[in-house]
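A protein chain is absent from this complex, but the other protein chains hold their places.
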Amino acid sequence: MGIRTKLRRNRTQKKGMPPGSLVYIGDEQTEEVTISAIAFNSDKIDEYENASLDEVKTMIDSEKVTWVNVNGVHNVQLIDQISKHVGLHPLTTEDILNTEHRPKIDFFEDHLLAIVKMLDLPEESSDLDDEQVSFILMENTVITFQEKRGDLFDPVRLQLQESKGRIRKSGADFLFYSLLDVIFDQYLIIMDEMDDRIAQLEGMIMEDPDNHSLQDINQYKNTILQLKKTVWPVREVVNKLINRKVSYIKEDISFYLQDIHDHIVQANDMVETSRGQLYGLLDVYYSSLSMKMNEIMKVLTIVSTIFIPLTFIAGIYGMNFNNMPELSWEWSYPVVWIVMIIITGLMLMYFKRKKWF
Amino acid sequence: MGIRTKLRRNRTQKKGMPPGSLVYIGDEQTEEVTISAIAFNSDKIDEYENASLDEVKTMIDSEKVTWVNVNGVHNVQLIDQISKHVGLHPLTTEDILNTEHRPKIDFFEDHLLAIVKMLDLPEESSDLDDEQVSFILMENTVITFQEKRGDLFDPVRLQLQESKGRIRKSGADFLFYSLLDVIFDQYLIIMDEMDDRIAQLEGMIMEDPDNHSLQDINQYKNTILQLKKTVWPVREVVNKLINRKVSYIKEDISFYLQDIHDHIVQANDMVETSRGQLYGLLDVYYSSLSMKMNEIMKVLTIVSTIFIPLTFIAGIYGMNFNNMPELSWEWSYPVVWIVMIIITGLMLMYFKRKKWF
Amino acid sequence: MGIRTKLRRNRTQKKGMPPGSLVYIGDEQTEEVTISAIAFNSDKIDEYENASLDEVKTMIDSEKVTWVNVNGVHNVQLIDQISKHVGLHPLTTEDILNTEHRPKIDFFEDHLLAIVKMLDLPEESSDLDDEQVSFILMENTVITFQEKRGDLFDPVRLQLQESKGRIRKSGADFLFYSLLDVIFDQYLIIMDEMDDRIAQLEGMIMEDPDNHSLQDINQYKNTILQLKKTVWPVREVVNKLINRKVSYIKEDISFYLQDIHDHIVQANDMVETSRGQLYGLLDVYYSSLSMKMNEIMKVLTIVSTIFIPLTFIAGIYGMNFNNMPELSWEWSYPVVWIVMIIITGLMLMYFKRKKWF
Amino acid sequence: MGIRTKLRRNRTQKKGMPPGSLVYIGDEQTEEVTISAIAFNSDKIDEYENASLDEVKTMIDSEKVTWVNVNGVHNVQLIDQISKHVGLHPLTTEDILNTEHRPKIDFFEDHLLAIVKMLDLPEESSDLDDEQVSFILMENTVITFQEKRGDLFDPVRLQLQESKGRIRKSGADFLFYSLLDVIFDQYLIIMDEMDDRIAQLEGMIMEDPDNHSLQDINQYKNTILQLKKTVWPVREVVNKLINRKVSYIKEDISFYLQDIHDHIVQANDMVETSRGQLYGLLDVYYSSLSMKMNEIMKVLTIVSTIFIPLTFIAGIYGMNFNNMPELSWEWSYPVVWIVMIIITGLMLMYFKRKKWF
Partner (left out) sequence: MGIRTKLRRNRTQKKGMPPGSLVYIGDEQTEEVTISAIAFNSDKIDEYENASLDEVKTMIDSEKVTWVNVNGVHNVQLIDQISKHVGLHPLTTEDILNTEHRPKIDFFEDHLLAIVKMLDLPEESSDLDDEQVSFILMENTVITFQEKRGDLFDPVRLQLQESKGRIRKSGADFLFYSLLDVIFDQYLIIMDEMDDRIAQLEGMIMEDPDNHSLQDINQYKNTILQLKKTVWPVREVVNKLINRKVSYIKEDISFYLQDIHDHIVQANDMVETSRGQLYGLLDVYYSSLSMKMNEIMKVLTIVSTIFIPLTFIAGIYGMNFNNMPELSWEWSYPVVWIVMIIITGLMLMYFKRKKWF
């Protein structure tokens, strides 16, 4: 379960509408859609927590580098107005509204659209929390569309406010890169966390495998699958970013993009490694089940093979034949006991030699 | 079973006929083949429910954008006449008549042939219902050939009638795109449905795995295989559509085609995910079988290892030796009981420690 | 077994002979090698059942389109003479004589050599019957070399005799295409048949899996492997045919070749599908074995866990202690029976609740 | 074991020496290194069994086509002197001395180095015997370096001596081709032999699977792996030979090389097929184990389920209650027997119906 249940929300509703129809596809959101905006140059920085549409428009049109962050894309009308203001194609707007989109990048003459996933791995669950972030990068403006409030971008905001690094001295392209960088670094952190959890799971399975363990393995496999689906296409996105020459990305950022590319490649490697480990876990699980079965069977076999022959001997002398000379011999009973003890001893030696206990 | 039984219908019949011989290959159809047609421009729309061949020919030759929809391809003669009127190659007509064709696209000087599958997943079965749709796209005309009445195109008809979106203002190429879009959107909806059903199946297998479950898994695997065979080649079809420059497809539709391409890529991803989940299910199934075996063996082992030794003790004192002093001791019987209870207690503690129950 | 036993016949014999040495490699053939020939143009057709070498040479040199069919390649001298007459390279002749050759195509200035396999699936066996057919296509002549009499080409002969389709009006290239078409259509028919048989096998395994079933699965896997080895390289052969421009293939046949290509791609798809189904079958087989084991264990466990405790109780009252008050109580015996029946009932309820029967 | 034990001989010794240091890497060899040489043209042939270094140098420098064959490469000094005489790069000489080299080909201005493996499959073992052969091909000379005496080249020597085929009329390049051809033909013969042995192994496993069988399967898997490692890179070697234009290979040999290429492709196919069969064998093995387990359990279950209830009945009437009316009835004993026989019969019918025997 889980991986794609969200998907169906509004897809059927959209079925049959003309292409370019603007419909929000994604989880139901109750929060109001808000816009925060930051405009800055190396000297000055202006921040708006709850910017109105008009304020945003003014800022976008200004000379300063502007970062407009839209929290939520379920207010279709608002998104449409922003899109129209910056001149997006209706299909681009449609992509932004579809929070189930595959990571991708589309280049246009004066802007690009990049769609990636912001991931979070909650403490108590193995279900990845993914939130789609769409980026519009223009000459002087970055617009980010998130599914809901709360993101990973606070460090970037801090760098902007405190003018750390070269971010305040650079253009919209470097801001765009910095935001992507934060998102992709998180992938590596999540992969580390996954690695830890898989190691923990392995310990638990070694100790006591139950059907629940298999469910856990499968759930982690699903999580890894989801990670793969999130991280793999990003490689292509970054590749295109590096190779495509567009006016709104300056040459001197390409080395930074190469750095991102390295991280994505590493994240992909880590996904593959985790997948391999999960399959190893499956082997451990089945082997543990098999081991347990062997152990059960050993107990049964040891007890049965010792006592069944003894019971047979007892049965012999429980027969009621008139003519059973042993019955009346004086030492019969102790002799029978001695025979039984010897048989038991031989059996135990046999099992010992077979290393059954 | 299932996947390809339909295939053989008429293939052997055709064996040995000269290439280009027109033979219908597919399910037997009893319905009469009918033709519906719509001719429109941005001002006016004419609809014909049961168009005659002559009407159709006139419409195709007119200036208006015309959509001719042929319900059924088992009337070989009729198909042949239409094909000849629009100047198709005999092998193209042969492809249209073969409802078992692989999705493909062929470009000609003044038209193209695209063959795709229209899918449906019936409520109560996991057998995909696939129907082949062949498209002929010309300068001003789209001709669709379906296997039988009933399709997914009603929303497009509605858009045409109500003049929603840009469809009435655009040419045959946009109509062609809109029809493809409806078909491919259905793929995503079906993948969602499959996802749900697999989740359900998983629940059932966890509870009580039987041989039937495996059949279900295999049936879903077949369905996924069929989906893969349907969706995978479509990627190439759309790729060719995007990259091939032909006079009857205008430049400005390419962005829409790119959108279709994204959906197809996503559908392929979803197919792979479902396949992975089904293999996970197989593990769950085998593990459940193994678990059940363990449980059975535990019951047997617990009962046997407790009662076999006790029975042995009872057997000892059922022996008929004359000289068995214990038999005449007053407290023998209760002592034996106490010994038996102690043995049982120790055994239970042992099993408890092993977590066997 | 089976797949390659034929291979070794004469290979060791050939070891160490100079390259281009003409040695027949293949099954031992006792039949005499015969040559049939057909020369035709749109007006006239001449057929020879048992053409002499000289007749054949004359026909090849004539203006008419000629099809020379050699039944058997074990008469090395005869093949050599024909080869020399039409100017083949010694290595080409060597390839024709090696009936274990991989499908391939070689282009020369005035002729081509194509080697493909003609398949047959006998009614009562799953061992594919494959026969190599080598084609020499020249300007006006097609020469086919078969391993033995009997082929799939009768429909083509009929088309030639009855002048059906365009075959009599076309050149050697179209004849060549028609012959290939017949061979490749057979692949699809065999894949259909395989599909049926696999479905049948599945039914049998569900009912009663035995070791023989596994042998059957493996045999089908071998057959599928052989099909793959036969069909896969053909794709490349046809691709080369389509892309290579040579004087003896006219442009207007390329569309027909494209059609063949589609069929080969479909055959490859079907091979993959069948392979997937066979692996599914393996799962069914193992699961059935496991199920059967579970069933056996259930019977053992139910019987044992019911009767072993009861036997213990009986054993208790079979002890011979002097002081066992229950023995003399009047209702002891019926009470013991009642206790036993209650225990049995409880056990059965327990098993029922566990759904063991 | 086995695959790479040889590898380590001298590798650690070499660790840390400057690149181009000449150290023999391979099995310890006690035989003295000898050189045989053949110089020929279409008229005359001179053979030397134990040529001295000076004789060899004279022959290499002569106009005749010369084949120098060095038996053993553990005489580092000798190899070095030959290498220097013909002007090899130190790294090339290093490659020749390393008998664990991967098959490869290196082109230089006036010579090439080709390294391939000569294989042998001993009668009584599944461990492939591989011997590295390095070829130096120059304008008029072929130099072959083998690990030890004894090779597959006798047929070529015979062709040279008896002037069979075109070998005496051709140059060093054709000689080079002929030698490669002999080595690669051996691959196909070994694959045939492997195929036979796998079929035999399958028969043995079907009859009686033991742990030894699995070892055999794994050993064959290792052999196949080794074959793959030997044959796979050869494909690239031959490809490069075909495509690279160098002065010391004449155009007219390319068709012969194509022929070699076909054989290598076929050998690769056969390797894949054998691998598939070995995996099938693994299934047979596990299934046989499982079958045997089922059989054992059936015996246990049949015997237990028949006799445990009967023993219970006997136990009942072995109880010593005073008040057991049946004990004194006259027909009790035969009735009990009849009841027991009926129970046994019903059980047997039940097992029969379940097809347990």
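When the chains are written out, they are named A, B, C and D in that same order, and each has its own residue count from 1.
Convention: a residue touches a chain if its C-beta (ideal position, glycine included) is under 8 Å from a C-beta of that chain, and two chains touch if they have at least 3 such contacts.
Being a predicted model, the structure only gives us computed values, none of them experimental.
Among A:Tyr177, A:Tyr248 or A:Tyr333, only A:Tyr177 touches the chain left out of the display. Residues of chain A in contact with the chain left out of this view: 154-156, 158-159, 164-167, 177-178, 181-182, 185-186, 188-189, 191-192, 195-196, 199, 202, 206, 255-256, 258-259, 262, 265-266, 269-270, 273, 276-277, 280, 283-284, 286-288, 290-291, 293-294, 297-298, 300-301, 304-305, 308-309, 311-312, 315-316, 318-324, 354-356.
For chain D, the residues in touch with the chain missing from this view are 1, 3-5, 7-8, 11-12, 14-21, 89, 91, 94-95, 101-102, 104, 106, 208, 210-211, 214-215, 217-218, 221-222, 225, 229, 282, 285-286, 289-290, 292-293, 295-297, 299-300, 303-304, 307-308, 310-311, 314-315, 317-320, 324, 326-333, 336.
Quick note on the criterion: only the chains that are shown with their structure count from here on.
Mostly differing positions are employed by chain B and chain C in their mutual contact, as under half of the interface residue numbers are shared between these two copies.
Centre-to-centre, using mean CA coordinates, chain B is 27 Å away from chain C.
Those residues of chain A in touch with two or more other chains are numbered 318.
If each chain is drawn as a node and touching chains are joined, the picture is a simple open line.
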